[in-house]
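Every protein chain of the complex appears in place save one, which is left out.
Let's look at chain A:
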Amino acid sequence: MRTSRTRRRAGAVLLAAALSWSAAACSVVPTGRSTVVEDRDQGNPLDPPYARVIAMEPNPSWTPEQVVTGFRAAMASIGDVRYAAARRYLTDDFAARWKPETGVTVYQPAPSVTAPLAEGATEARVTLKGAVTASIDQDGQYRPRGGTLDELFTLVKGPKGWRISAGPDGLLLSQADVERAYEPVDLYFLDTKRQGLVIDRVQMPVDPASTLAKTTVERLIKGPSGSLRGAVETAFDTGTGLIDVTTENNRVVVDLTEGVPADRAAAMSAQLAGTLSKLAGGSSFEVRVNGEPYRSGVPLYIDAQEHLRFDRWMAAVDAAPYYLQDGALRVLGKENVGGPVPGGAGREYTGSPAAAPAISGSAPRHVAAVSEDGRRISVAPLTPDGQWEQWTVGNDLVPPSWDRYDSMWTVDRTGPQTSVVLRQYADDRRQYRVAAPELDTVEVTALKVARDGVRVAVAVKDGTGEKVMIGAIVGDRADSRIGNLQIAMDGDEKQTIEDIAWKDGTALYVLTGKSELFEASLIAEPSQSIPSPPGIRSIAALNKNNSLLAGVEDDDGKLQVLYWDGDTWEPQVKDEKGAAVLGGDGPAFPAFPLG
């Protein structure tokens, strides 16, 4: 009896000790160990945060000008699809007539002018003033535009305060409104041979009821905007619907209602990867059909860089610059030391010393050069036994340009204000006349086909000066046509264009006669973003860092090729000792393949 009691007591003491120890050990917050917690507050990259205007009701105590201001804010309220709130600023009569969907005018606001208001007046006039900067059409095409804004609003006083009784149709949005309410998105389409990708930049209204990724893919499926219509293709069948775009395990999942045939899957993947690349932030993709894996249980995963793999000119990996030196064509090799190209072009350059050579894209590469008198274009393959051959004879030919399908483009100015666009294929040397009705009656001074094979930039001289236009190539061989030409850079009468070079599918560099370097595109005003080096004569560019090259001639007549490193211009061509090469006979006229 005694022993059992002592044993029991000892057990109780032990138990109490164990309890207190365990209570001390498991504190509420653990310390001294790592933890894995998914950070969900980072936000969804498919739907970046944004601010938006919410339409508010007009206040009866507002002045006419305040009512107009409120109306402008209500027009900028993108959540309101039918503009119900904006219509409340209008009289019933005008609200029924007002058509907001006719397009968007973008302006930079200036103070509006209110006609003096008499005491007890029941009608007022407010003139909205500003500078028009652009317009957005129904496709979402953003077109820079100039001009002044001078819109008159007539207001009448009703029982609920001032209401607009007359005003312009369409939406008037300030630049800030557009920046807030629209998101520029690059849509990737296919060229007609389905080999390359063509970027179509559109302004997409931010839809609060959806995510940006979803609206983007929906817009991609809908097809290209007007400037590329007919010139590009898409892998999606018409009628394909989008269910949702979500993220799952760090992968962006695109859920479609139907897939595409197997031969178009790669093209579709490239289109999606390209279109969503900016939003997805480097994550890979998966395409599903109605929530199921893509094709009979096999999921379709798409690499984040799929579009770069699909179209090698998107990344332009192995594009070393060519240049002229000592009367021969050279290519820049390792450590920026140049060497002659193989074949006849490496020994002797027959082209004009005042114009850049054009290098074709696919192997074997060709070089094309216009003769000094502008009557002949000779081409030489860059192979050891390649020799110069005369391809084209004309009256006054502009320097040639290659497209990605190995056809050479040039323009023959057969007379004053008459231009004929020519296209000659490398495989059978056949030459076709390209239909370009808008260019027939102007003088084309330069023509460059972009690396996407669809867009073409032309420098045109007419009565109002020289300007740059961008168009799209439609069709092949005898059906070739240049359409949708739109002005990318306008200028005054004295402006001349010295050189143009495509940067990527959407933007190009323009060198003017005043040695100014502009970056121009269809979707933005030309901007003189880069200071030009003194004595600049020609440019070449690629969508890559340190790939804006300039051929310059200093005051002593010495030639040199420089590149822009983001801050300054640096010599590009070096000799074996690493010193910059410059001399009276080159290096000059840098050129990248295509563009």
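Convention: a residue touches a chain if its C-beta (ideal position, glycine included) is under 8 Å from a C-beta of that chain, and two chains touch if they have at least 3 such contacts; residues count from 1.
Keep this in mind: contacts and distances are computed from a predicted model.
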| item | value |
| --- | --- |
| Omitted chain (choose from "ATP-dependent DNA helicase RecQ", "Sensor histidine kinase MtrB", "Aspartyl/glutamyl-tRNA(Asn/Gln) amidotransferase subunit C" or "Multiple sugar transport system permease protein") - UniProt protein name | "Sensor histidine kinase MtrB" |
| Touching the absent chain when the full complex is considered, from A:Thr133, A:Ser174, A:Ser269 or A:Ser378 | A:Ser174 |
| Candidates A:Thr127, A:Ser210 or A:Gln431 - the one touching the absent chain | A:Ser210 |
| Touch list for chain A against the chain that is not drawn | 40-44, 47, 49-56, 58-59, 62, 66-67, 69-70, 72-76, 79, 109-111, 174-177, 180, 207-210 |
